[in-house]
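With one protein chain withheld, the remaining protein chains of the complex are depicted in position.
Here is subunit A:
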Amino acid sequence: MRRGGAGLRDLAGALAYLAPSLVVFAVFVFYPLVKNAQLSLYETSPLGDLRVFVGAGQYAQLLRDPAFLNSLRVSFLFALYTVPAGIVLGLPLALLANRRIRGITAYRTAYSFTIAVSIAAAALIWEWLLDPNVGVLNYLLGLVHVPKVGWLTDPRWALPAVAATTVWKDLGFNVVVLLAGLQGVPDELVEAARIDGAGPRAVFCHVVIPAISPALFFLAVAATIGVLQSFGQVNILTQGGPVGATNVIVYSIYRNAFFNFRFGLAAAQAMLLFMLVLVLTGLQFTVFERWVTYQ
């Protein structure tokens, strides 16, 4: 048992090392978290000062507001378009990158390359690929006699187009996570299944997939949370349009706070997004935990 004096001295010593981080967290994470909750309960002046206490009024208003409900729907669809596609496209690349051949590092680097590309650069490159007149996508479709599509101006296609940009940008991250999962699968496990007469498909479905289920699980959660926070690609490609078709939640928070100067309302939106992220994470945990096998 240590004496209280020594414990206090250790505490003082530790705080000296923790202080720099604690100050930054206090000012830029914990205080704003509380402040945002407070803002969400007030109507604010255009400068962001608290004006009138409205309690849950802005939350109630948001949940009845067709524009906000549209943002929720768009964000949900956006996640639906990007997360499964990202995993389905990333998995074969990760499987190939897991081969043991000479020069494999070059392939791994190539498949995970988009990690190095910023969302702003990715969005601009795709804006050019998707250009209705001189873009390469419409040209390729023209070769098989598909008429030109205004990818970013057609309300039906804008969200899928922004989603495609996002899938490409996130592909590198997906490959890295899935490859790390695959590298953790012991050779003996696969070998044993083969000796028992399992074909390649059976090995994949009944050995590899269960073995990498923690990586798949982590990726599904991380990708969903990441996608719900998307902003850059929307701001660059569509500014939330056409007619709200790509108005994801974060973009709508940005517009409300920094164009309409309704900081209180935007803060309430941010709180709802926060809760949504927490709920989704919890949901994914309970649903996936059931079939995820940890070694």
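By our rule, a residue touches a chain if its C-beta (ideal position, glycine included) is under 8 Å from a C-beta of that chain, and two chains touch if they have at least 3 such contacts; residues count from 1.
Keep this in mind: contacts and distances are computed from a predicted model.
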| item | value |
| --- | --- |
| Chain left out of the displayed complex - its UniProt protein name, from "Carbohydrate ABC transporter permease", "Gfo/Idh/MocA family oxidoreductase", "Alkylphosphonate utilization protein PhnH" or "3-methyl-2-oxobutanoate dehydrogenase subunit VorB" | "Carbohydrate ABC transporter permease" |
| Touch with the omitted chain, as defined above, among A:Val54, A:Leu77, A:Ile209 or A:Ala222 | A:Ala222 |
| Residue of A:Tyr42, A:Tyr81, A:Trp126 or A:Trp151 in touch with the missing chain, whole complex considered | A:Trp126 |
| Touch criterion as defined above, residue of A:Val54, A:Leu96, A:Leu189 or A:Ala220 at the omitted chain | A:Leu96 |
| Positions on subunit A where the hidden chain makes contact | 7-8, 10-11, 13-15, 17-18, 20-25, 27-33, 35-36, 39, 48, 92-93, 96, 99, 101, 105, 107-122, 124-129, 131, 133-136, 139, 168, 171, 173, 176-177, 180-181, 184, 214-215, 218, 222, 225, 229, 231-232, 235-236, 249-250, 253-254, 257-258, 263, 266-267, 270-271, 273-274, 277-278, 294 |
